[in-house]
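Left out: one protein chain. Kept in place: all the others.
Order of writing sets the labels: A and B. Residues in every chain begin at 1.
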Amino acid sequence: MRWHRLVVWLLIAAVLALWPLYVGSPYLVGVSITVLIYIALALSFDLVVGRTGLLSFAHPGFFGIGAYTAALLGLHLGSPFPLRLGAAVVTAVLASIIIGVPSFRLSYHSFAMGTLGFAFIAQIIALNWIPVTRGPLCLPGVPPVDLRMGSWTWSATTLSENYYVVLILATITLWIVVRVAHSRIGRTLMAIRDDETLAKAVGVPVLRYKMLAFVTGAGVAGSLGSFFASYASAVCPTELGIAYSVNLIIILFLGGRGTLAGPILGAILFTGLPEFLRMAEAWRLVVYGLLIILASALVPEGIITWAFEMWQKRREGPQLGSAPLAN
Amino acid sequence: MPTLEPDHDILVFDKVEATYGEAPILRGVSFGVHKGKITTLIGPNGAGKSTVLRAALGTVRVTHGQIVYRHQPITGVSTTDRQRKGMAYCPQGRSNFPRMTVRENLEMGAFLRSDREVQEDIETLLDEFPLLREKQKEFAANLSGGQQQILEMAMALILHPRILLIDEPSLGLSPIMVEQVFAYVKEINGQGVTVLMVEQNARRALAISDYGIVLDLGRVRLKDTGEALLNNEEVSRSYLGS
Partner (left out) sequence: MVILAQLINGLATGGLYALVAAGIAMIFGVSELVNWAHGEFLMIASYLFFALYVLARLPYPIAGLCTMLLMLAFGALFQMIVIRPVVHRPWQTQLVATLGASIFLINSAIVVFGTFPRRAATPLSMQNLTIGSLSISYQRLLLIGLTLFAFFVLHMFIHRAKLGKAMRAVSQNRDACVAVGIDIQLIVLTAFAIGGSLVGLAAALYAPLGNITPLMGIPLTFKAFAVVIMGGFGSVNGAVASAVILGVVEAFTIQFLSSAYVDAMSFLMMLTVLVWRPFGLFGRQVGI
């Protein structure tokens, strides 16, 4: 059983590693990079939404803050990528603490709206703080992802190289999310999500746990932002936009919250499907809008959770209750 | 000793089963409610007493068996239609509209009626319950717990019900108010309204009831007159907490 699993993982790793060589066309490698960014973002977002039950609109804000931090450091100080990444994580975490402390006083809808407000204000600052962000003109010329060891330097200039960087980042994200999910923290978060009153009653410091998930998610989003700044070689105020929040919410709710496969499937469907549909942006979003309305009515827990339940029902026959998908 | 004869029964449960989520609550409940009398359901917590009332009203789905109301099976009849046909319901806990006046609350009690006599009936009710007339312009939230319970009973009466389903009317009331609420239940019954009541305060309730039904774990354990149940030693020991 153990080696059986190992073989599967090695196979997946091999496929992912050889993927850019196989697809060949730079366009499809670019799409793959976008899909991986979305997978990692969705996984980190699920840490907040799927495991605390709170709907945050600030998540892409942390991505954007990370991107701006990394871009400014790269442009003005010529800092190497690991430093930019570290700084991006730190600023995103700081921002999440500043935003989280007042927002977690709010419940449900107000929390969504409060975090949306912060994201919105962050975008307006990015648009109007011209001396630092150049506003709508964006920050162009961000140096690529690079590593320096003494006199040895390497930088990710080709699409394939960027693909491997984001693959590593996405893998680390997955690892963090798995670790959190399987730890006592993850189980506590699930307990809070399922019955907050009970969790409080048995003395769980609910707020601290929620904050922990929120801050961890923000840190991951910030690191992805630092990669994005280098990959796109520019950062614009739109990177902080609520459009990203909406995309992430769609990905989680289509795929399935509180699972690992859900965000991954959602991201692939959301960013990959358009390549198959090959239609104008507006038409595509009309279809997405319809899909979301249908999904919320028919598979409210997401496709993965629904598929798992169907599979379990078929395998075990009719039974009382159905176990939720735990990772 | 009078028996529960089907001919006299306005409401009959026939092997009724109901579930809440996945858990079975009623496991084949059969009994009849004698027309024009007060019948009280007693039993421990979780016995399914409130579910019986909700099943009668149609807010809980009956999975097996059937409920017969005025000699007609009512499976598939909507809750509002049951209310139009003379079932009134006072749920457990506060079921009024706290930031509406007493009079507005009574008007809401008449929501299902579209005739012109509603205002007249409200006047008649206010005559019957002088304490409500006194407070008719006040928000329901400003009434005491017992006054609110009486308001809720009055709201149910505007539909001119044939049967009143009333869940724990004495819950959380002071002993004096409990007496008054039970007196009103008796008075309502005196006007010809059949009463099916659920009560924790079993001794008091049985004392004013014609019949009592003991429910335990979703099944009927005993059916008898109120008096007989009060004097039944086993019932006393197991369910009346003597």
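Going forward, a contact is a pair of C-beta atoms (placed from the backbone, for glycine too) under 8 Å apart; a residue touches a chain by one contact, two chains touch by 3 or more.
Predicted model, so just to flag it, every value in this text is computed and none were measured.
Novice: Among B:Gln66, B:Thr80 or B:Gln119, exactly one should touch the missing chain; which is it?
Specialist: With B:Gln66, B:Thr80 or B:Gln119 as choices, the missing chain is touched by B:Thr80.
Novice: Identify the residue among A:Leu159, A:Ile185, A:Val204 or A:Val246 that touches the chain left out of the display.
Specialist: Residue touching the chain left out of view: A:Val246.
Novice: Out of B:Tyr89, B:Phe129 or B:Tyr239, which touches the unshown chain?
Specialist: Answering carefully, the residue with contact to the hidden chain is B:Tyr89.
Novice: Quick one: say which of A:Leu147, A:Leu198 or A:Leu285 touches the chain that got left out.
Specialist: A:Leu285
Novice: If I consider the whole complex, including the chain that's not displayed, which of A:Pro26, A:Gly78, A:Pro102 or A:Pro205 touches that chain?
Specialist: A:Pro102
Novice: Please identify, in ascending order, the residues of chain A that touch the omitted chain?
Specialist: That gives, for chain A, the contact residues 49, 53, 55, 102, 105-106, 108-110, 112-114, 116-118, 120-121, 124, 127-128, 246, 249-250, 253, 282-283, 285-286, 288-293, 295-297, 300.
Novice: Applying the definition given at the start, please give the residues of chain B touching the unseen chain.
Specialist: Counting only chain B, the missing chain is touched by 59, 79-80, 83-84, 89-91, 93-100, 104, 107-109, 111-112, 152, 155-156, 159.
Convention: only the chains that are shown with their structure count from here on.
Novice: Can you compute the centre-to-centre distance for chain A and chain B, using the mean CA position of each chain? Integer Å is fine.
Specialist: Each chain's C-alpha centroid was found; their separation is 54 Å.
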